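I have placed the structure first, in the form of structure tokens, so that the comments after it can refer back to it.
For this view, one protein chain was removed and the others were kept in their places.
So that you can tell them apart, the chains are marked A and B in the order they are listed, and the count of residues begins at 1 in each.
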Amino acid sequence: MENSCTNALPLTVNSSQKKETVCIFGTGDFGRSLGLKMLQCGYAVVFGSRNPQMSSLLPSGAEVLSYSEAAQKSDVIIVAIHRDHYNFFIDLIEVLHGKILVDVSNNLKINQYPESNAEYLAQLVPGAHVVKAFNTISAWALQSGALDASRQVFVCGNDTNAKHRVMDIVRALGLTPLDQGSLIAAKEIENYPLQLFPMWRFPFCLSAALCVFFFFYCVIRDIIYPYVHKKENHIFRLAISIPNRVFPITALILLALVYLPGVIAAILQLYRGTKYQRFPAWLDHWMLCRKQLGLVALGFAFLHAIYTLVIPIRYYVRWRLRNVTVTQVINKKDDPFSTSSALLGDSYVSLGILGFFLFVLLGITSLPSVSNMVNWREFRFVQSKLGYLTLALCTAHTLVYGGKRFLSSTALRWYLPSAYILALIIPCTVLVVKFILIIPCIDKTLTRIRQGWERNSTSSKSLLLGKSDVSSKVERTWASEI
Amino acid sequence: MENSCTNALPLTVNSSQKKETVCIFGTGDFGRSLGLKMLQCGYAVVFGSRNPQMSSLLPSGAEVLSYSEAAQKSDVIIVAIHRDHYNFFIDLIEVLHGKILVDVSNNLKINQYPESNAEYLAQLVPGAHVVKAFNTISAWALQSGALDASRQVFVCGNDTNAKHRVMDIVRALGLTPLDQGSLIAAKEIENYPLQLFPMWRFPFCLSAALCVFFFFYCVIRDIIYPYVHKKENHIFRLAISIPNRVFPITALILLALVYLPGVIAAILQLYRGTKYQRFPAWLDHWMLCRKQLGLVALGFAFLHAIYTLVIPIRYYVRWRLRNVTVTQVINKKDDPFSTSSALLGDSYVSLGILGFFLFVLLGITSLPSVSNMVNWREFRFVQSKLGYLTLALCTAHTLVYGGKRFLSSTALRWYLPSAYILALIIPCTVLVVKFILIIPCIDKTLTRIRQGWERNSTSSKSLLLGKSDVSSKVERTWASEI
Partner (left out) sequence: MENSCTNALPLTVNSSQKKETVCIFGTGDFGRSLGLKMLQCGYAVVFGSRNPQMSSLLPSGAEVLSYSEAAQKSDVIIVAIHRDHYNFFIDLIEVLHGKILVDVSNNLKINQYPESNAEYLAQLVPGAHVVKAFNTISAWALQSGALDASRQVFVCGNDTNAKHRVMDIVRALGLTPLDQGSLIAAKEIENYPLQLFPMWRFPFCLSAALCVFFFFYCVIRDIIYPYVHKKENHIFRLAISIPNRVFPITALILLALVYLPGVIAAILQLYRGTKYQRFPAWLDHWMLCRKQLGLVALGFAFLHAIYTLVIPIRYYVRWRLRNVTVTQVINKKDDPFSTSSALLGDSYVSLGILGFFLFVLLGITSLPSVSNMVNWREFRFVQSKLGYLTLALCTAHTLVYGGKRFLSSTALRWYLPSAYILALIIPCTVLVVKFILIIPCIDKTLTRIRQGWERNSTSSKSLLLGKSDVSSKVERTWASEI
């Protein structure tokens, strides 16, 4: 629901309502924009400034006073000042006692200072209730009507009442407050607006690298080789044929890489005989971006699907179909129907469609609002069981596709095998190792390790503890899959 | 998670639990439905009525008393009475002192009364704690098991404890309370259930108008013209060919209209030399419904994609392919392969696919749950950078498509150019103006304006202020794009 104070609607301030006064320290762009918005939403606004006489550009209707005078006008003081200038607060400690100080500042770099700006402010003015808020909102968004992404205001603070006061103001401005707990969360909140898809960087770079490599690999095999050996100009393949070879290969490899870290982690746990040792940092990071890897893979699979479906529309395909028919007529060649070709071709397409369908399902369940609706057991079921089924179907799709091509004599060109053969290495490895891991005797050991059992500890103790503590039966269902 | 009190499950009320009593004023449909639901969820229910003796149809298990008697039975009184009849509350001011009054009423029109019903009730009974709730729930939904859309109950009120009491009741009924702050939000909450896609109306009407216009334009060019001039019956084109011309044109124009207001706003800011003047109302409204415009455009693009993919299945296409081949055989015409045709055709298709892919990505990131996960910087990156890339790809797709047709002689029919030429006007304009706006010297001025600089003010002052206030460096990244 959009709240009352949007720019597009005429403003209806109830005159009988006593206006609440809010004080804003700082008359920079953000302070002015916030002040304007607050005036529009029915608040009285007092600016605090170093040089009240020199302050210009302020929204009409707002008062400008010195810091200490302004502070006395309101319980809530919004600090729209850069952290470097916080030192003047030392003179205001008395005046600010018991007031709510709202820190809206951001930094220029992630983790620029040892402590967050809000915590620093709280140290400077120990008597005040410091609340962190509004830093995720831009001055531009305040003025141009809030976009979706800028609706959310993370709020944190140690004093509950102060926090709730600020959250009410946030709501009154038509924004959505999100309580992030105590002031310790301020650092995270200050880093938040500086991020640019941190979890997507690795999957994106990896897929770009794979794309570039396989693009040139295919250009060599499919354009340069025929040109050199047969003087055939296949340059037109650049637009559709080669992308439609690169994209499915990238998709399949990325999908396999989603499941590879789980397999590695299982092997590591079996080898170590405990789950209480940390994984190496690279494995941790890899596991944390599996979702992003999978979604990038889905993007490539989607492109592959459309590139495949447009094949019959292409000029080249229609031209060839016409000429094959013409040749057939002229040469009076017989063209018997091959049931096995039909079945193999159809199976290959059918496997691909089913794999793509499950892949789309996985993508939909990874939408935040959907994954929030399912419990852990359901999420594991979808992401693990359906995930491996998707990988198996897509690998089978590529194998059956290969099945037809393997038989042709033109497989190797300049000793380079077809690109799809390279694409099969990782998926097949993952599937084989996973198959070994679910052999009952290995699976049983792994499950025990994941329930807290350690190979090197005295087993009597852990059994004893196991009996008196939280049942591991439910854990077992949780732990049965990485 | 679905809560305990669903209709489908047998009810397990813990008899050891002391029942809380809730009073409901009013025995209309909503009062009775709510009462029934509360009884099912383990509450004791007392109805207050003008004529307790005459009240019928009440759920069994509920008591019916006069208003004042009923009010004494409970701290929480749900007011399921139409606002026009609130005047009887004047006699109950004493009895209701300190009680929680839950206003569930709705109006028949948006902004029907100057103040909200809940605020009016709070004025009538100043001693009571008025809480607005349940108005978004229908009597039908209470009985038939809550659907998704009817799960959310917006709650607002000035007294925090009263609000939390009501929110607990909401949860106990299996619904989701959403705290909307103080009673000032009641007006918005009362208007909410009366809305029917307010932000979608303009995009919908606009796209309908575009569709109708281009439909008749294409009918004239593609059906009436050939019929008049060559007596050819092309009526079958109504089903697929013409929609597949109208839909992409509408999609492209709508997509361009998403980015046009941003360009206009930038020009306006450059002309005015300040960002602190309001945009005209039409521009404000246009900017607020850009998301909806974009999603409607995506819908048309989706239809275009499927209509294109079914082309080879069509009877007409297969018939023509057969007859072209037959003619080729009979006339022994040679059909040399044209690499340039293949490349041009494939490029055109490939550009369209990539544009569509990015368009789908934009659509996915505009899903509420996804856009809530990204920060402002990421959202701007996706919607602005990727958005312009999508527009550029789709425009290029149409231009390359045109490139083939331009050369043919049948371009003008009755002086009417091909429809896609009309479709290119707005997108090309937007792209050209945007290109001018990102020329460094213009971009620099615009960026300064968006950081709060004003052309007509004394620049010395703003620089001074700029130094001591919230750094505009972060702002710059925010403001670099409209």
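In the analysis below, a residue touches a chain if its C-beta (ideal position, glycine included) is under 8 Å from a C-beta of that chain, and two chains touch if they have at least 3 such contacts.
Being a predicted model, the structure only gives us computed values, none of them experimental.
For the chain missing from the display, the contacting residue among B:74, B:138 or B:365 is B:138, taking the whole complex into account. Within the whole complex, the absent chain has one touching residue among A:88, A:357, A:414 or A:435, and that is A:357.
Here the missing chain is touched by one residue of B:233, B:277 or B:429, and it is B:233. For chain B, the residues touching the absent chain in the complete assembly are 1-4, 6-8, 14, 17, 26-33, 36, 50, 54-57, 59, 80-82, 85, 104-108, 136-141, 143-145, 147-152, 164, 167-168, 171-172, 192-197, 233, 235-236, 238-241, 243, 299, 302-303, 306-307, 309-310, 312-316, 318-319, 321-323, 325-326, 329-330, 367-370, 372, 375. Summarising the interface, chain A meets the missing chain with residues 1, 115, 119, 154, 160, 180-182, 184-185, 187-189, 192, 265, 275-276, 278, 281, 284-285, 287-288, 291, 305, 308-309, 311-312, 321, 324-325, 328-329, 335, 337-339, 341-343, 345-347, 349-350, 353-354, 356-357, 360-361, 366-381, 383, 450-452, 454, 457-458, 461-462, 464-466, 468-475, 478-479.
The rule we apply is simple: only the chains that are shown with their structure count from here on.
Per the C-alpha superposition, chain A sits rotated 120 degrees relative to chain B, a value rounded to a multiple of 5.
If you average the Cα atoms of chain A and of chain B, the two centres end up 23 Å apart.
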